[in-house]
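Removed: one protein chain of the complex. Kept in place: all other protein chains.
Order of writing sets the labels: A, B and C. Residues in every chain begin at 1.
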Amino acid sequence: MKNETETEQALAEHVIGWMALHDRVGRGLGVRVVSVKPYAVTLALTVSAEMLNAHDVCHGGVIFSLADSAFAYACNSQNDSALATAGSVQFLSPARLGEELIATARQVAQQKRIGLYDVTVATADGRTVALFRGSSYRVQAALAPPQPQPGGAEPAVES
Amino acid sequence: MKNETETEQALAEHVIGWMALHDRVGRGLGVRVVSVKPYAVTLALTVSAEMLNAHDVCHGGVIFSLADSAFAYACNSQNDSALATAGSVQFLSPARLGEELIATARQVAQQKRIGLYDVTVATADGRTVALFRGSSYRVQAALAPPQPQPGGAEPAVES
Amino acid sequence: MKNETETEQALAEHVIGWMALHDRVGRGLGVRVVSVKPYAVTLALTVSAEMLNAHDVCHGGVIFSLADSAFAYACNSQNDSALATAGSVQFLSPARLGEELIATARQVAQQKRIGLYDVTVATADGRTVALFRGSSYRVQAALAPPQPQPGGAEPAVES
Partner (left out) sequence: MKNETETEQALAEHVIGWMALHDRVGRGLGVRVVSVKPYAVTLALTVSAEMLNAHDVCHGGVIFSLADSAFAYACNSQNDSALATAGSVQFLSPARLGEELIATARQVAQQKRIGLYDVTVATADGRTVALFRGSSYRVQAALAPPQPQPGGAEPAVES
């Protein structure tokens, strides 16, 4: 029998795996899931030539997309079906061609419906590229289909 | 001899045309330049299947990318070489597959170095999808190469 | 018999009058209600010596307080009992001793629970001092006590 922490971790892995599979923008950008915990996730991508803007640095929209995906995966990680209502980003240092960007999302606050999540986007050597703060709102529905259960048991998660 | 307004309009068209050509993210998303004025621009894109997230609505990163491109084109439209320092977006209504999104950017304030720009993202039938507010910072350089001059004259813009 | 518009206007006047009376910060700052409409309000204050910061310009907290009161009055104007969940302000021009600041709040979007309001803070001669954007969340309760009814009728508003 699993304890609560194991169940939450398994659910986070299930939901975020499912989200990453269905996040066509993240897949198009080559976003990789580095690690997963309940309400926390680390993603990575490598800046390619297609991600550059007219200043020849990584387009802010790519950085926002990476952070926004990390935010979405984190706030939905327990199948909460939360939608983003707002996001703000501070650009601290430009990201250049070939750099790996690592986005680390964590829950700052979660009330019944409203949540607040912070995402740090940094290079592999620790330079902070951007800080993102996102607001979420929970609707009353599950997002991902239920986890398959060993032994054919009923799903623990309502769908 | 051109008057000042015509010169500014021609410069805006030149710079924004050059930026759109070098904005690989905008091109990848199929962003179209609808209209251009000094410090103002309207862009459009159509939501495709590749732009959907796990909720089956347009990924917030796509909406931000569209708004961020509009902001960047507007604040650089007189070849000011301004960089985005921050952007915030409020998501008001989800955008769905096949909808056309129109982003209208305008200058709210411009000081010596710091600028503030608002972008509204709406559907073709007028439903507001998102509001974006961006902060820019001018560096001391031109962005685009000079406009070609009729008759081989020297460029009017320092490069 | 009143039509709907008259009823909404009367309710806005009642609720905002009640709020202004109970807004001890606004009263302490000398905030004046200039005009009222459903989901829109204009307030004013005069920058006094007590409002200055160490730079000898009006403290950002005073400007935020004025804008936040305008936002709160606007989003509660139909007795919605909405709370502020977030506010952001861009400071565009310092306000100086003796200047009158006029805050104009309007509803940008209102969903079932979440609302978005913009407030412009300007001087009497039209210089924009700050732009404020606030997010609200409706709880299930009325804020102000019911309006007194002519002729002793029952209150139209549940309290």
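Throughout what follows, contacts are C-beta pairs under 8 Å (C-beta built on N, C-alpha and C of every residue); 3 or more make two chains touch, one makes a residue touch a chain.
Note that this is a predicted model, so its numbers are computed, not measured.
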Exercise. Which listed residue, C:Ala72, C:Ile102, C:Leu116 or C:Val129, touches the chain dropped from view?
Worked result: C:Ala72
Problem set entry | Option from C:Gln9, C:Thr46, C:Ser88 or C:Thr128 whose C-beta touches the chain left out | C:Ser88
Exercise. Tell me, which residues in chain A touch the chain that this view leaves out?
Worked result: 88, 90, 92, 108-109, 111, 116, 128, 131, 133, 135
Problem set entry | In chain C, positions touching the absent partner | 18-19, 22-26, 28, 49-56, 59-62, 64-66, 68-69, 72, 76, 81, 83-91, 94, 143-144
Problem set entry | Residue numbers in chain B that touch the chain omitted from display | 85-86, 88, 113-114, 135, 137
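Please note the rule applied: only the chains that are shown with their structure count from here on.
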Exercise. What's the chain with its C-alpha centre farthest out from chain A?
Worked result: C
Exercise. To lay chain A over its twin chain C by CA atoms, how big a turn is needed, in degrees to the nearest 5?
Worked result: 180
Exercise. Rounded to the nearest whole Å, what is the centre-to-centre distance of chain A and chain B, using the mean of the C-alpha atoms as each centre?
Worked result: 27
For this session: Round to the nearest whole Å and give the separation of the Cα centres of chain B and chain C.
Result: 33
Problem set entry | Two or more partner chains touched - positions in chain C | 88, 135
